[in-house]
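Taking it in order: structure first as structure tokens, then the write-up.
All protein chains but one are shown in place.
Going by the order they are written in, the chains are A, B and C; count residues from 1 in each one.
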Amino acid sequence: MEQDKSSSGRHDDSPLSTERRLASRSKAVEDLRRKLKYFFMNPCEKFKARQRKPWKLILQILKICAITFQLISFGLSNQMMVTFKEENLLTFRHLFLKGYIDKNVDTYAVYTKAEVYDHIYFIIDQYANLQNLTVDNHAYERNERGCTPLSICQDVYRNSSIFPENETFYLDPQIDRECVNIYPLQSLVNAKAVRNRLNFTLDFQRLVSINVHLALKAINVQTVQHHELPDCYDFTITVMFNNRAHSGKMKMSLSSDFDMKECKDGEVTEPSARTIHFHLLSDLFIIFACFTSLILCTRSVINGIQLQRVSKESAFFFYTTG
Amino acid sequence: MEQDKSSSGRHDDSPLSTERRLASRSKAVEDLRRKLKYFFMNPCEKFKARQRKPWKLILQILKICAITFQLISFGLSNQMMVTFKEENLLTFRHLFLKGYIDKNVDTYAVYTKAEVYDHIYFIIDQYANLQNLTVDNHAYERNERGCTPLSICQDVYRNSSIFPENETFYLDPQIDRECVNIYPLQSLVNAKAVRNRLNFTLDFQRLVSINVHLALKAINVQTVQHHELPDCYDFTITVMFNNRAHSGKMKMSLSSDFDMKECKDGEVTEPSARTIHFHLLSDLFIIFACFTSLILCTRSVINGIQLQRVSKESAFFFYTTG
Amino acid sequence: MEQDKSSSGRHDDSPLSTERRLASRSKAVEDLRRKLKYFFMNPCEKFKARQRKPWKLILQILKICAITFQLISFGLSNQMMVTFKEENLLTFRHLFLKGYIDKNVDTYAVYTKAEVYDHIYFIIDQYANLQNLTVDNHAYERNERGCTPLSICQDVYRNSSIFPENETFYLDPQIDRECVNIYPLQSLVNAKAVRNRLNFTLDFQRLVSINVHLALKAINVQTVQHHELPDCYDFTITVMFNNRAHSGKMKMSLSSDFDMKECKDGEVTEPSARTIHFHLLSDLFIIFACFTSLILCTRSVINGIQLQRVSKESAFFFYTTG
Partner (left out) sequence: MEQDKSSSGRHDDSPLSTERRLASRSKAVEDLRRKLKYFFMNPCEKFKARQRKPWKLILQILKICAITFQLISFGLSNQMMVTFKEENLLTFRHLFLKGYIDKNVDTYAVYTKAEVYDHIYFIIDQYANLQNLTVDNHAYERNERGCTPLSICQDVYRNSSIFPENETFYLDPQIDRECVNIYPLQSLVNAKAVRNRLNFTLDFQRLVSINVHLALKAINVQTVQHHELPDCYDFTITVMFNNRAHSGKMKMSLSSDFDMKECKDGEVTEPSARTIHFHLLSDLFIIFACFTSLILCTRSVINGIQLQRVSKESAFFFYTTG
């Protein structure tokens, strides 16, 4: 607009009109200067200059606070998930490792044949009675044919025989895997009977390692206290008897892998209306604040570009006519 | 001083009356000067100047020693109280936590349903037999209806059911508290019978936490060896089974809150007369010393103010007449 | 070069034969110079100068890589041996020391006569049942007459008697050794019976130390996974009850000495052809590379010496004729 006026003032080359032209030009310069000055003012100065309330600034501050709050809440929820996983690992160690005591993970090992069988039968019994044992809501994983079984796999050297007394050996370095599956419901009937029927013999001379695999399910209901829906977890537990060194010390370790997913069906009844409204409002406010902030920023950028163009042209004009 | 004399010598050539006036004025000046000098002297200089014994200084030193002695005695008595409280906490842990070993407070937890019941029954039995167990003079707290009971409270989610095998849950985040009270005298008859009658079932799926509350009384008689009257203590003990995480690991902790008060009735017979007299004399001396010190300080302040006023007036007088 | 030309140009005013002689000499100088220059060139410059591929350099680099690979492989194989030995020591401690727990090696001791007998009988029983106990392939050492025995030796002061109650003693500082041998096969029949027949009495007053010696054999089959033939080990185990101090604390320690040797007869069937070929090729390549490298180095040294001799002669010749 200012530009238009100044361009129309270019042909006022008459005497009186020259003064008027100069005056009008001076006015245009003043206008542009004021506009530029105002554009680069901070909210505080704007308030002093035109009594304009700094509502844009307030919006930005509120936006930062709300997003920080959301981030912290997300972090806490994440931490809860990590703690849940770690405490479950501890629980599995206490449930499935016989005689396990905290802080001796490194030295946990078995040294005799009887101990190896004992530890394996202990795992079978604990798994069979899991529902009666655990204080948590652990459950067996199910596939279409029922519960997934406990599988005990031994890795052995194929067709090998070792005679230290004669210092002779016949070894085939290829490793065979032999597995036995035990179904929890079946063993619930009679864990002892299962053991006898098990027909499970370890060939310690050829044995490289024993791996016991379990699959369990759990729901992290703690989240409900933080106003979130509980998650479902699939734990894949492996107890490993490592005899790779054949040194008479069979190291034992329990590792647990987990898969977190949304539960199929779940309902949190009667969550306090206040909490729901608070969450809804908080989310709505953040969406609103971010959107408004986006619009305001865009407007400011457009204004800036326009002003830059105008001030460039004006500068050229003033330079040529001034 | 030399300067003063020379300044007063300036008017030696004046008549006789002037000389007398000057002499009297010189005397007044000397008096004031001496007074001021004496006022700002330290005890050592006063002793040198007038052979005055520094009994005020000695009084102050004695006061400081006596108060320090009293402070130390008070500190020791306080430390005894803190030790008593801490050792009682340790004792409660050993009495009420099954299989508790010092230094494993952090990892003390239960992992199976049977263990949870065991630990709770252990607390009940220990509480019922407390008077036969404890080597200290612990006693049950009494209210108007007899002994205060042991109360076992379980916090559970209201009307909830969790099915990890189906990945479904119906949760009500509101927490209900269900409590059972057990009276020690009643259980003294037959702890086992009480257990059976107890009708106490834990719903582990919905369980958030179990809190067992006890109230015990004790008297800290150790103080009698430090010539103080024993204090009575009310201990409020809480054993907490924390299942908030639902991770299969139920953390256990025992905390103890205490309330110290004067005993209702107590008599320490035949305390050695020497000790009583010593305490009485010590207290009397401190009261006397503090009071005398107060009077002396007040007097000194008053003297100071008077001297200040006099010296101001004199200065004015000398200035106008000098 | 410029200098040379100018120096040869100095005699241009001589007759024709002189010119020819000079030309031939100049050519010889040029040849020698070129030879010398080429001798001291690095592979890069040689390639630039004559397009000769730096195959000697490549050979050296390949040789370094191959030897490094061989060294690492040898180091890993050695580490496996050390680990095998250390884990066997741990295993022997767990098998033969009653109530042994990791990390209390320093404080492992016995304090009563009954404990000493218990620990010795425990060792006998464990040794007799070793084949049924160990998860590793431990076996008894055999000599021509059968298994080597477990030998229990007590060192006692000769003909000594000590009466602390009377504060008298008759001591002979010379130490006698009394040994009992127990054959594993014999004890396999009935460990308890052997004990009774053992006629083994300790004279604690005169006792200086008890040493129990065992000899076991084992094969480190872990190597087969690293494509090496397993080694045979002879372990000599000594359990020592040290009563030298006569302080009522009899320190116990188990030490294990080992002797590694090639097994008498062994066969690793069907090792994957690829692995064998790889090892064969790798070894052949290293031999070839090292041999070629040796020949090349020798050639280079001979060339160097010849060149040195030639250049010395030439310099002399040039000097005398120039």
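Going forward, a residue touches a chain if its C-beta (ideal position, glycine included) is under 8 Å from a C-beta of that chain, and two chains touch if they have at least 3 such contacts.
All values reported here derive from a predicted model rather than from experimental measurement.
Novice: If the full complex is used, which shown chains touch the chain that is missing here?
Specialist: B, C
Novice: Looking at C:162, C:229, C:286 or C:307, which residue reaches the missing chain?
Specialist: C:162
Novice: Pick out which of B:123, B:218 or B:289 touches the chain that's been left out of the picture.
Specialist: Final answer for the missing-chain contact: B:218.
Novice: Sort through B:28, B:114 or B:268 and give me the one touching the missing partner chain.
Specialist: B:268
Novice: At which residues does subunit B meet the chain that is not included here?
Specialist: Residues 83-84, 87-88, 90-92, 94-95, 102-103, 132-142, 217-222, 224-225, 227, 230, 232, 263-272 of subunit B touch the chain that is not shown.
Novice: In terms of residues, what is the contact footprint of the unshown chain on subunit C?
Specialist: 104, 107, 110-114, 116, 157, 159, 162-174, 204-205, 207, 243-250
Note that only the chains that are shown with their structure count from here on.
Novice: Answer with same or different: of all residue numbers used at the interface between subunit A and subunit B, are over half used by both copies?
Specialist: Since fewer than half of the residue numbers are used by both chains, the interface counts as different.
Novice: Take the average of all CA coordinates in subunit A, do the same for subunit B, and state the distance between these two points in whole angstrom.
Specialist: 48
Novice: With centres defined as the mean C-alpha position, give me the subunit B-subunit C separation in Å.
Specialist: The answer is 69 Å.
Novice: Hey, what residues on subunit A touch two or more of the other chains?
Specialist: Counting only residues that touch two or more other chains, subunit A contributes none.
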